[in-house]
Every structure is written in C-alpha cells, then in structure tokens.
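A protein chain is absent from this complex, but the other protein chains hold their places.
Order of writing sets the labels: A, B and C. Residues in every chain begin at 1.
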C-alpha cells in the first residue's frame, strides 16, 4: 500500500519515511511539503541521499487520492484540520500527527487551540494510542496520533489508574524531552548554545497544550474527571522523552505496592509488543529506546511518603510520533502490530 | 589566610582551588591528596597548568597545622569524619564538604551512612547554608557544607515553608543533575556513551542519601517533621542542578499565589547576594548560573490543581559545593559574603 | 544460518546482535562473553530487554561448533588470535573484528601489537572491506574486518590513489571519532565530564595502531609504499567518525579537479550500495549516517594550494565495525550485499 506523507521534510515526516522504507507492506507514495516543494527529498533529509530521491510535491488532494492508499499527515495543529478533512472527504484513511483531532471536547479544543478548522469531522476520530484503543483502531479511518508527552505520560499511568492502584487526584508529571520535540524550525530556544549543556523547564503550571490530552485519557480510565500538574523540560539531547510521574498509592502497603504496580502494568500491556515493563529496581533510560518504537516503563514505591513513582521512556519521534502512526496503520490493516517496528533501539 | 585543600584533585577540590586563586584574602596552602601525592597538581588538573604548580602532599595533620590557617576538606563521607576531627583537635577551622557533619540526628546518620567516625564531634557543626545560618556561621569552626541537591531543593522551598505559603506535607522534588555531581571517578554509569544523549533517574523512591538532609532543614523551617519524595536524575551535561519542586498552596488564591511565593522568596533572600529570584513567568536555566556561585529561583502557581511549582538552578560544583564553602569562609572571617564569588556565570 | 557472537556484551557485539535480529537470513546463535557469562544478555544490553533474552555463555569452542554456522568475533586484539584459530580449526567461518588478522606483514604486526597468538593462520585472511575485496570475500572463511578509522580513511582516499588523481606522498588524515570507538570500558578519558563539551587529539604523530592498516591498503592501491600522518581526535558524541584527508592533486587543474575526484569516486563505488558520493559543495555529516551502514564521501579542491580535501563520514560501530562484518557475511554467502543493512540513518 502506498502512503502519502504530508509534511515530509519535518522530523516526524522524515521518521515516517524511514519507517515506511523498512516496512514489509508499505511503500513511499507522494511526499508533500510546502517549503521545499520541487526539491528532491534527499536535499532536505540528508540521511536519505541515494535511498529516496522523490521530489517533494505541493499539496494536491486529487493527486494524493490518485497515487496513495492512505495518508500520514505531519502538519502543525491548525493547519492540519482542513487538509485532513479534505482527504477524508475523498475517502482516504488519514493518520494525523497533529493535535487537531485528539481532543473530544470542543470547548477544551477552543480553550487551548482556538477555532477548529473542520468542525464537521471533530469527534469522529479514534485516539491513536494502540495500547488503549486497539479494537476501535481496527476500523478507524481518522486516527489522531497522540503527542509525545501524552504517550509517555499515559503509558506510565494508565495501568495504575485503570486498576485503581493510585489516587487519580494530585498526580504530578515531570517530563524531560529531547530538543527534536520542538520540531525542525530553528529558534532562540533551540539554538545549540542555548539548548546544550544545561536543562530548563518551560510552559510551567499547566500551560503546555499536551496537558488536556493527558487529562482526557486518564480521566476516562479513572471514570472521573482528573486534573494533574504537568511540567515539561528541555533536556540537552536530540531524541527521547522521560516522564517521571508521581501519584499517591490508594492503600500504601510498603511490602508489596511496587509489585502491585508492576503486575498491574504487566497485565495491562500483556498483548502490547511495544511496551516493556522493567524489573523491580530498574529505571528507564531514553538511550535504551532511542531509534525504536518501544516504551520502557518502571514502577517504584516510596513507603516513607506513600507515593508511587511511575516512569516511561520513549523516543519522541517514534513511539511518540511516526512509529505510533505506523503502529496504528498496522492495526488498521490487520497486520502484525509490530510489522516494520520490531527493531531494537540503536544503543549506545 | 592560607587554605589547605584536602582532596584537591577531585572536582570540588579543583573548584575550591580555582576560587581561592581568585579570592582577595585567601591563598593556596597545602594541597592534600592520596592518589596523586607527589605530583604537581597541574598534572591532575589540566586547567591549572602554568598557574598552580604546587606538589600534592600526603595527609599530615601537623604539616597542615603548620602551614594553613583553615581547611577546606573535600573527602568522601566516612573517610572524612576522623580526619576532620583531627584537624579540629588541632584547632583548625574546617569547612567540610562531606556529609559527615550535616545531619543532626545520629540515628538518621547511622541509617543512611553507618557508624560515624568521630562521634565526639557529631552535633558540633553548623550547617553551611549561609542563607539559613548566616549568624551562626560567623562563629563556626566546624562547618558542614551542604550537598548539591539539598542546596537547590532547600533554597527553592525554604521561603514557602518558612512563611507557610505551602503545605509541608506531600512535597515532591524532581531534580536533574549534571554528571560532575558523581565525582571524578570513572564508572559504567558515567562512561560517556552511557551518560550522553539521554536522561535517566536513579536511586528512586527515597533511596538517595541527600533526602534526610533536605528533610532535616525543611522540617526545622516548618516546625514539624516532614517527609518528601526526592527523585534525582542524571542529565547529559557536565555541570548544573535544576530542582523542580511541587507543593500544595495552603490557600489557593489563583489571583495572587504566584506573587505571594515570589514576595516570600524576595523577603527571605533580601540580604543574600547569591540568590536571584526571577520575575514572574521566567524559568531558571542551569546555563545561566554555570561557573558562578548564584542560585536562580522561580515560582509558578497552577490554579487548576492548587499546586506551587518552585524551581532552583545552581552550579553543583560551586553554589552546590566549593563556592558555598568559600561563602561560609567569607561569613566566618567577617568579609563580604560575595568576596571572590561575585563573577557572573560563563554564558553561554 | 545461526551466528555465534563472541564478545556479545561490548558495543560492536551489541550492534552485531541488533543487525542479526533484523537480518532476513541470519539468526542469533550462542552469545559468548567472559565477564557477563551466566546473565541474560538483556541485563547487559538494556535495549534488548524483551527482545533477546539468551543467556551469555562462557567460551566453549565445541558448543559453538555444535550450535553455530558462522562466528562474529568481537574480542580485543591479542585475545582474539588464538580463539579465532581454534574456531577456524573447527572449520567455522570467522568474521573477526579485532586487529589480529588485518596486517599482512608480520614484522609490522609485531611492531604495533607484539607477538601474534596464532602465527599459523597469519596471512590467510581476507581484509573485510567489501568495497576493495568483494571478489575475494566470496570465498573467504577468515575475514579480518577493518577498524573504524581505516574504513573511513581508506574509503575517502582509495579512488583518488587508485586512479592517481592525488600524490600518494604527503597525505594527512585528520580524524574525529565518537567516544563509543573507545569501547565499553569506563576510563578517565571517557568519563563524561572529561569527554563532553570539548575536543582533544590523542596518539598524535603516528602512534595510533590503525595507521599501518591504512597505509597497507593505500600502498597496495598506489602500487608503492606510502606513509601518511594520521591524527585521531575524540569528539563529544557517542557515534560517528569523520575523516578529513588532505592530499596534493597530481595535476592541479582548478577548473575540474573537484569533478575529477568525484567522478573517480563514483566509478570506484559504482556497485557499492553502502557508499554515497555527495554532490559538489556538500560535506558529509556523521549525523546523516548514524545508525546506518552507509559511508558518505565528499571531495573538494583548493586551487590556491593545489590540495584535494577528501572526507568520509561513517557510523563507527556499523560501517566501521558490526555492519561491515554483516556486509562481508552477505557477500560470503551470496546474498544481496545490503541485506539487513539497507535502513537509512536515524536522523536527526
């Protein structure tokens, strides 16, 4: 099947391309980009030189319809909604990496992102976290692939909240991201001398747009609305997200709370090939998932404070973006969930 | 005055040396080291080539007594207590960078570190955080200079707890450290390919030995015993600590809780030249304090969850170690607190 | 076919494992290691958790003979020769990543490495640089896979020397390596604070053991003995080698010397899928080959000095080690040279 990639020259587009090239059932279809239209993609993505030399195309919905069987869209939110709607109107299955179809409540969308560009399609997507929505994704034609922070945060906490091992109130998520999470556009904050050799928080105190997405999914699992404190940090590395989440154990039993968490996670992810629950005492390392579609999870319990510390490490561009889209495609088309995604991390 | 530096070839010893060289009233006295005794110090500390060429001496208490007016001791805990005691027995003022004299409760010391090497001196030290103990330090001859994590954590939270702006229960401190905090000894964890380009937590769930030190000082400020969750992370940078602390506001008043925190901190640190309270909306950056003895603090309030986010950034080897020792020396000998410490960070 | 990996817990062993897991015709056979024998490999290689859980075995030549069809040996030089000889005595094809069988002249070997551990096998290997020895490798059962520096240096210079575009005398190779090239063992030089955020040369002035290997291969291409100046540098990155080579053009013709070099390289590597010759004006970037088995080459000519600047970028652990071994295996067993090696780099 041929995959059109919209926004092919950005980081998630590039990573989608890399994964499509290595996938047993997918082929590279039209590569769409605005800024670099007319150039060979390898001029913009230097690692593809000699491997993929397709010319970047300007956006043309009909051409995509003619040449592609499905679409991975890696546009910024806002710009995405309308184009995704046009592709859906043509009947194309769309796996959208933007935030435009992730939220279920339009008021919440409006609060965080403003007016929606395709209200007629709002609410008709499936949230593309395979570990939570595997069944619904088998028939989904509009998939809202989660952001990188929500993927790490939700994966770490979902089993605990779902199995009521922790209190859904009072959760704190302290997340550390590599700089590629900010996208390809150069800025003052991502200029090497400002992003290397130090660490800094940003959008502190509930200002980051991924907050409502995390809360939406965890609230559904909790069966009750939930608000949490989310603090993103920019760490001096290119790839990787580590989410360190803090929640109160519902019944602090020092002797076995850690095991209870680990068992809950093992059950929850029993049929999820992308998730690895680490042994007691281990901590996830972003280096151990870099270049892979895997999430490494770990659980600790602090008997002195009754608090559970849940951690998740992912590669923000893969399990936090392009790999997740491919995982959804695999599920949607009935292939093995891990097809094209089974490679280990590139370590060290 | 001549300063003996014990453990001169380690990172904190090296940094103490650098600061002594630039200090108006201090001179480099005997440099003591075990592993490198007999070598010129510049062979071990390459940045001192042509600047300080003193020979590293084996430990000799009498020689130190003869040649030095005071001592900065940068030995590991355990090894430190006995030597510090011998120096004190000779009447030398000692500024000890180990953990051996930081705790006030011997049972707590035993739990975390084992038997104490000089019980007769236990309890006779002053905790070397000038911002909390300025008056007592004026007459202190045994100063227990705080560790790097406690310095950042306590500085961020002290004003809030002292002024009861936050609840002392339920505090979480998520801290990120540069790799120099692990000291000069090479190890699997600090081998470049394992420490670069990724981030990882360690000693999770109350296992880090700095936890009781943080709790001791904050409990005293709170007037009631306090336990908190402390999670250290190793970030891919050489220097810097960022502590991101989470606490519930006592009376969440969305309109002014952030300002209340900032004002509390401004009052608390009004006469502290090493502490900078950032303007609302700013976040501390370890790069902006690197190479300096400054702490940058910031406060945010999340009205959705009622939580205060307090942050502190320091250079772990300076304000978190050697610079702090010099600051204590300045106070002890009646000099300006910032003498030899006023230089801005080396940015970027 | 089942591959035994000797030295599986080191970096090149680990990378060999990753590539075998993803190869269409290879399977993981016995994993041999001394230090970690008895442990599951995933305990030592965290990225393999949940993917490869085989137990590391102590060395047992008969067991290897019984369970494996071929061997990738990733032992240090010296330790390697005897073991490789035993494996060959059993008739097993061996792809040796050590330096023990790379040199053709025993005196040269002795000068740089000391006495050889298996003189009866000395001289019976084929140098495992597919781009130079493709035909001979089709029947080779003892393959001496080149080191990382020689791979980059030889690939950059081979076409120029072979086609006499440059003078074989007076060549300088200034090479920059990632720290993983030093192997997994922690040391003072690879301790993060000493290896990060700065750059340094080492083994300057012909002291590096890869020098004779580079000279051997280039001398054969030149048809005359050649000595060059080789300077390795340790750059603050985990993976990658960039070799910047300087040679005098034989007939400086400003108008077309650059093109002559590029054309020579394109001809030389016409049937080499792992080598990409970049367009005029481009420079190789180690990031664009990281995680792949590709070499990116570029050629410039400085008309003011008559000098050609030839550059090559590779991933030191793949095209400079484990990937190269797999490439040799592919050729040896008649598969497509790029089988299991065609994935693009993981960029950025």
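Just so we're on the same page, contacts are C-beta pairs under 8 Å (C-beta built on N, C-alpha and C of every residue); 3 or more make two chains touch, one makes a residue touch a chain.
These numbers were taken from a predicted model, which means no experiment stands behind them.
In the complete assembly, the contact with the undisplayed chain comes from B:292, out of B:73, B:244, B:292 or B:324.
Contact with the chain not shown here comes from a single listed residue; of A:103, A:144, A:179 or A:328, that residue is A:179. Screening C:33, C:128 or C:284 against the full complex identifies C:284 as the residue touching the chain left out. Listed by residue number, the positions of chain A touching the unshown chain are 11, 178-180, 184-188, 190-193, 195-197, 236-238. Annotation for chain B: contacts to the undisplayed chain at residues 11, 14, 18, 21-22, 45-52, 180, 196-197, 238-239, 276, 278, 285, 287-292, 294, 296, 342-348. Residue-level contact of chain C with the missing chain is found at 170, 172, 174, 176, 193-194, 196-202, 204-206, 227-229, 231, 233, 235-240, 242, 244, 246, 258, 283-287, 290, 298, 300-305, 307, 309, 311, 313, 348.
Rule of thumb we're sticking to: only the chains that are shown with their structure count from here on.
For the self-contact between chain A and chain B, the two sides draw on mostly identical residue numbers; the shared fraction is above half. If you lay the C-alpha trace of chain B over that of chain C, the rotation comes to 180 degrees, to the nearest 5.
Chain geometry summary: the mean Cα position of chain A and that of chain C are 36 Å apart.
The geometric centre of chain A is 38 Å away from that of chain B, both derived from CA atoms. Counting partner chains per residue, chain C has residues 11, 180, 196-197, 238 touching two or more of them.
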